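Quick one: structure below, then a few questions.
Part of the complex only, each chain left as placed.
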Amino acid sequence: MTQTKKLSKREVNKAFWIYQLGCEESNSYERLQSLIFCASMIPAIKKLYADDKEEQKKALKRHLTFFNTEGSIGSSIQGITLAMEEEKANGADISGSAITSIKTGLMGPLAGIGDSVIWSALMPIIISIFIPMAKSGNPLGGLLPLIIYTAITMYISYFLIHRCYTVGRSSIIDLLQNGLIKEVIYGANVLGMMMMGALSASYVTVTTPLKIHVPGGSTIVLQTILDSMLKGLLPLAAVLLIYWYMQKKGPRYGVIIGTIIVISLLGSFCGIL
Amino acid sequence: MNNTALAVVMGLYFWFANLRFGYTFSGMLKQPVCVALVVGLITGQMAQAMTIGAGIQLMFLGVTSTPGGNVPNDPALAATIAIPIAVTLNMNAPAAVALAVPFGILGVFLDQLRRTINAIWIHMADKDAEKLNYKGIYAAAFIYPALVGFLIRFPVVFAANYFGRGAVQALITAIPQWLMHGFEVMGSLLPALGFALTISVIGKKKLLPYFFIGFVAVVYFKAEIMAVAIIGVCIAYLVRKNANKEEAS
């Protein structure tokens, strides 16, 4: 019986650092984070398939396929992947495509959660806490957010990659089959949705200055009518229209941003925005 | 420190921050309050720099999310140009904010350029994988984007800071009121894109009611974000078991 191959803390840490440092740097429209994900697997690949060049190549190629997720909590996918590669290297019946499937299956939900919680909520909240300081001219208003946000997110990432590697090793299949992961993702999505609603209401602040003078002297302030219909109607409409457009036509980013520019300038020019 | 030096440092800062080396670290580095810190250090006018930075930051608070790597607005370009100019010209915060808006949008296109170019390195990596050239993959991931990134980022900010002051002064007086206001409107609309993108990424239509609950909590009940976050965590925990139910139906 051949000796069991086993990753050490070292390789997991390397994977963590490579991905954390570089996951945005090489991010491209074509395959987003695939390059860095692959790079982060290199130390493990070298060790696990040390005696088999072909397997090394296969592994590299497997991790160069499309990958994208939110980097902070996405490190959990690295953990699971490392565990699966290890199993595979030890002869377990895990196909390359199984690994890819699990990566692909998890990356979407985790992106949604991370984007809404880590970036849309945590980051502005931390900045907000120190804005009064910054306003009063205190440099800590800039330094503390940098330190605190980085520290929190790195800690989460670090915890998740190690935790998922450990759990993943003992029972990947269990983890995925029992409802737990589903529950966590479901709950996090609920949270994410609520945050998006709250943040849309807080940060999308468009209103209309339009006033209509009715013959007879009275004036109709359009925004007042909109407010009595539904407060925040315009911001809500903006978010939902963009969302709806993306659902129909895909993320045509340029079109949307162009339209926003045109509407803003035209609206301002005509006095309706 | 003289203006040339300031322009150089800003150019380097913008290059490094938008290199995105360090995932969340660089994400925060791009924020106006952090840029202000550096401007304050260099110019020696820390208090003023921070105050202006805080003002610009407010406009970018809603746009920190970048789902799929798409930024609805680039705080880093806006800040590395508007803050030093505002500080050295002694502009007040609202004027600095107006100045920042167009650069924020310009930054989006600069970032699209970056991510288009980045497609080159992944193709290089494909070949390196074939040859088991590990060093090549690392270089594709870290070195090349940094080098090319310098070429497309440093000059913009350096030039804007070096030549910009005069132009800005002329511009500020010349720009019509409606255009200024138009930029403001843009600033108030752009976060919508980020949030819509994130909802897309979450991708569960059946959960939209939670979106509306969050929205109503803020507009009607004046809820603070933190309150929504805590209630959100609680609700999320309490309803987590629905995961299986929803699946089934």
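Letters A and B mark the chains as written, and numbering starts fresh at 1 in each.
Keep this in mind: contacts are C-beta pairs under 8 Å (C-beta built on N, C-alpha and C of every residue); 3 or more make two chains touch, one makes a residue touch a chain.
Bear in mind that the values here come from a model prediction, so they are computed numbers and not experimental data.
Note that one copy per chain kind is shown in place, then state the copy numbers for the whole complex.
Stoichiometry for the full complex in this file: A x3, B x3.
Definition applied: only the chains that are shown with their structure count from here on.
With centres defined as the mean C-alpha position, give me the chain A-chain B separation in Å.
Chain A and chain B have C-alpha centres separated by 15 Å.
With touch defined as at the start, can you tell me which chain A residues reach chain B in the complex?
Checking each residue of chain A against chain B gives 18-32, 34-36, 38-39, 42, 46, 53, 56-57, 60-61, 64, 68, 71-72, 108-109, 111-113, 115-116, 118-121, 123-125, 127-128, 130-131, 134-139, 141-143, 145-146, 149-150, 153-154, 179, 182-207, 231-232, 235-236, 238-240, 242-243, 246-247, 251, 253-254, 256-257, 260-261, 263-265, 267-269, 273.
Help me check something: in the complex, which residues belonging to chain B touch chain A?
Those in contact with chain A are residues 19-29, 31, 33-37, 40-41, 46-48, 50-51, 53-55, 57-58, 61-70, 72, 105, 108, 112, 115-119, 121-122, 125-126, 129-130, 132, 134, 137-138, 140-142, 145-146, 178-179, 181-186, 188-204, 207-208, 210-220, 223, 225-226, 228-229, 231-233, 235-237, 239-244, 246-247.
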